[in-house]
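All protein chains but one are shown in place.
Chain nomenclature is as follows: A, B and C, assigned in order of appearance, with residue numbering initiated at 1 for each chain independently.
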Amino acid sequence: MDDVRLLSEPFAPAAEIAAFSYRYPAAGGIVSFIGKVRGGDDVEALELSHYAPLTLPGMADLATAARGRWAVEGVLILHRVGEMRPGDPIVLVAAASRHRRDAFAAADYIMDHLKAQSWFWKREKRAGQWAWVEPRAVDHADLARWD
Amino acid sequence: MDDVRLLSEPFAPAAEIAAFSYRYPAAGGIVSFIGKVRGGDDVEALELSHYAPLTLPGMADLATAARGRWAVEGVLILHRVGEMRPGDPIVLVAAASRHRRDAFAAADYIMDHLKAQSWFWKREKRAGQWAWVEPRAVDHADLARWD
Amino acid sequence: MSARLVFLGRLADVAGAGALEVAPGALADVLAGLGDDLARALTGPRIRLAHNGALVDGAGLVLADGDELAFLPPVSGG
Partner (left out) sequence: MSARLVFLGRLADVAGAGALEVAPGALADVLAGLGDDLARALTGPRIRLAHNGALVDGAGLVLADGDELAFLPPVSGG
């Protein structure tokens, strides 16, 4: 079964990767992506909101779609909501497969779709002011790679 | 600085990923690949040998080449040598970058080159018998993607 | 008797709240009962609607008692 969760509290990506890897002994390869709030910018905080009836089901559908395209043994998608600080993990995606190219492609595909199509709205706080983040053209260009 | 090591003892990939991620606070994305000895096959053990004057310098050159092609903040390449059992980690590659596509491409590139071009020789034990593993055509096909 | 409007992302700022209870009825009438700025923001070309958790086209939509209608601006990724 896929492991797909929305998290409202901080999480530890490395511990999640270790547990995920342990779950798939027949998989020779585990590809993971950890997305964090970047430090060193002027962003003081980041807040992600979601819409419960759509967001988690959409993430589960994405895991299923990735499984349908590549031979993966397991998929992990964890996504934070709420307020985060620089350095905090936002997202962890992992895929386990017998052959590594499947895991690379599945993780890459899931990230592109999470970024461009999932039901999250992001705002950033700079100099004490919150501002909504607009969709980025590059996210849609990334998505078009899979058509 | 890149972190490139040959390891003759078992290692813990998740702990290495956590330490690597912590080292690059300005990187928004960390892509990692963990390669393990597959369980559930009839492989009882796997042994990797290397040639010291070439193997580690070749890995360091590969890290440098990946840096030259993509905007990565840091690269991690850890590779086991010696005898391993099913489930044991063989290789960990990670790349940290501001934008995730750079980290995906760098990790993917490094893995393809490690598999097809690095100075490792592998043998597997099945039913008590060791046999050398021949190069696989798919590894060279993977490599050709980057030309 | 009420229906619930839910405002995501920047629409919550325009509405001044994340949600609003309104009298049930045709969506056009519901929107007419809101301020002009909010009604305009909610009917923008890139705003998607979810009626009781399912994406819908707003044309001809009628909200019944207990319904939830969410207004979804373009997403901005994880």
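Quick notes on this one:
What we mean here is this: a residue touches a chain if its C-beta (ideal position, glycine included) is under 8 Å from a C-beta of that chain, and two chains touch if they have at least 3 such contacts.
Since this is a predicted model, take the numbers as computed values, not measurements.
With respect to the full assembly, the chain omitted from this view is in touch with B. Of the listed residues B:Leu54, B:Ala71 or B:Ala141, the one in contact with the hidden chain in the full complex is B:Leu54. Residue positions on subunit B in contact with the hidden chain: 35, 48-49, 51, 53-54, 79, 90-91, 114-123, 132-136, 139, in rising order.
In this text, only the chains that are shown with their structure count from here on.
Our note on geometry: subunit A versus subunit B, Cα centroid distance of 23 Å, whole angstroms. For this pair, subunit B with subunit C, the centres built from the Cα atoms lie 50 Å apart. Touching two or more other chains at once is no residue of subunit B. Multi-chain contact residues of subunit C (touching two or more other chains) are absent.
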